[in-house]
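One protein chain omitted, others in place.
Here is chain A:
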Amino acid sequence: MATELHRPVSHDVPPAAGGPAAVRVAGLTRAFGGRPVIDGLDLTLRPGEFTALLGRSGCGKSTLLRVLAGLDREIAGTVLVPERRAVAFQAPRLMPWKRVWRNVLLGLPGRPGRAIAEAALEEVGLRERSGAWPKTLSGGEAQRASLARALVREPDLLLLDEPFGALDALTRIKAQRLVAELWQRRGCAVLLVTHDVDEALLLADRALVMRDGVIAHDTPVALPRPRDAGDPRLTALRSRLLAELGVDTPASAETA
């Protein structure tokens, strides 16, 4: 159950590969009951880069993310991650028995004061709910609190597992903008798992498609921000990514 965090999830000696990296994965394999879900996967994330990881449901995105978070260590291969990393899951996963600000501070070393939590909550526009019980938060508010909890750790790597998946369309747009803003301010490497191609194109510097246990497609998204989903330059990229995901009709169809 308990994992020793703040330590690289590594097995072998780190390969002295070129360039700075926020994540270095080589030959990663993770199998469930003999069936490999991740099968010899290589991946390097650069510091400060916003990467979107796309893939069909069940292709192993969450599994990869959990490995990077150090939550799943029944792996083979090399995984190097920064010591300071944070996760926001699809469900906010706030401890219902702790008030919001205590949730934000949970697991921080030392004895941080409430002011630290409130500064992080301020960033996500939730300061006035600092003393509330999680049960009284709306879905979007809870997700923002979860984001504050991740950010207060000042991570070098922020892992987001479909954090907008459970939000309604309007709240999702706001939350996406918030994440883009926070990322630009913090400058940490972000890995955003999503099944939404438009979301990936809106937010990321780089889009990955996972298939058959490996990164099957890797493309930069070199467009200035803020971006508009209707930008014609995105159309070609969108159809390419949808094709990689196995969806042929680019405009109308949407991955599930």
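Everything that follows uses one rule, which is that a residue touches a chain if its C-beta (ideal position, glycine included) is under 8 Å from a C-beta of that chain, and two chains touch if they have at least 3 such contacts; residues count from 1.
Here, contacts and distances are computed from a predicted model.
Colleague: Can you match the unshown chain of the complex to its UniProt protein name from these: "Sulfonate transport system permease protein", "GMC family oxidoreductase", "ABC-type quaternary amine transporter" or "Heterodisulfide reductase"?
Modeller: "Sulfonate transport system permease protein"
Colleague: Touching the absent chain in the whole complex: find that residue among A:33, A:58, A:96 or A:110.
Modeller: A:96
Colleague: Using the touch definition from the top, which of A:40, A:107 or A:220 touches the missing chain?
Modeller: In the full complex, the listed residue that touches the missing chain is A:107.
Colleague: For the chain not shown, which residue from A:35, A:111 or A:135 touches it across the whole complex?
Modeller: Final answer for the missing-chain contact: A:135.
Colleague: So which of A:69, A:167 or A:210 would be touching the chain we can't see?
Modeller: A:69
Colleague: Can you name the residues of chain A that touch the chain not displayed here?
Modeller: 1-3, 5-6, 66, 69-71, 86-87, 89, 91, 93, 95-98, 106-107, 109, 133-135, 149, 153
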